[in-house]
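Here's a structure for you.
With one protein chain held back, the other chains of the complex are shown just where they sit.
So, chain A:
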Amino acid sequence: MAYQENEKGFVETMKKFTIVMLILIGIYLALPIFATALYAFSTEWNKTILPEGLTFEWIRTLFQDARFIEAFGRSVLLSGSAVFISILFIVPAIFVIVLYFPALEKWFQASVVMVYAFPGIILSVGIIRFYSGTSLPMILAVTGVYVISVLPFMYQGTRNSLRNVQGRQLMDAAELLGASKMDAFRKVLLPSVYPGLFVASLLSFSVLFGEFVLINLVVGSRFETVQIYLMAKLSTSGHIASAIVFVYIVLMGILTLVMATLTKKAKGMRHA
């Protein structure tokens, strides 16, 4: 009995410790973000603890700057195309392998590890060396690398959704009810794994959206994305740079919220 009391006390202490740690980490991460957001809305903030006044000026300036809008568009286009290509060509391959050739999955896993193992800087040098002499535009080379580098997210997202809904069994059940493989795929499997697939795509998109090293080294200012624009602004206007970061955080916040909602929905379906 006394032993159990002790156990309980220990668990309680650990719980409190965990909560305190989480709050500390939260503050550590949130403070700079909060400060940056505040800076994006402040008139003057040099000598005082809190800004002297608040304004929408910086955000307005940012959105009136055609260079920013274009950079934003390029970022969306680049990340979006990479994710789109991945959905179109890589995801079907993942489906087939997970459902019908699970023995081949280990090769997929190996390639996933490789993707993690290559730092962007090494990849950039490799790409510059290899493709700069060819007629392939460097931006396409980067897109190619992007398609590959979201493989881990796409693979894990797709595989987990397929496992959760027992994809192979759904296919089997549909076929035995008279559906062709194509019908089974379109009417049963795809709608069942759709939330998971969508989350994986959003995750991939947000990772690519924040990518800086590769695009900067390989293409640089010739294809100015939001990240490169941000780097350029950092040296000229702190307020504008903060405004960019703020917009970026809001965008990621929305994406995260959508992902969390969908993940919850997918979990509800798993118990089917």
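We adopt the following convention: a residue touches a chain if its C-beta (ideal position, glycine included) is under 8 Å from a C-beta of that chain, and two chains touch if they have at least 3 such contacts; residues count from 1.
By our rule, contacts and distances are computed from a predicted model.
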Listed names "Electron transfer flavoprotein subunit alpha/FixB family protein", "Cytochrome c oxidase subunit IVB", "Spermidine/putrescine transport system ATP-binding protein" or "Phenylalanine--tRNA ligase beta subunit", matching UniProt entry of the absent chain: "Spermidine/putrescine transport system ATP-binding protein"
Contact partner of the left-out chain, one of A:62, A:174, A:200 or A:259: A:174
Residue in contact with the excluded chain [from A:91, A:188, A:203 or A:259]: A:188
Residue, one of A:55, A:81 or A:166, that touches the chain absent here: A:166
Residues belonging to chain A that touch the chain removed from view: 165-166, 169-170, 172-180, 183, 187-188, 191-192, 194, 268-272
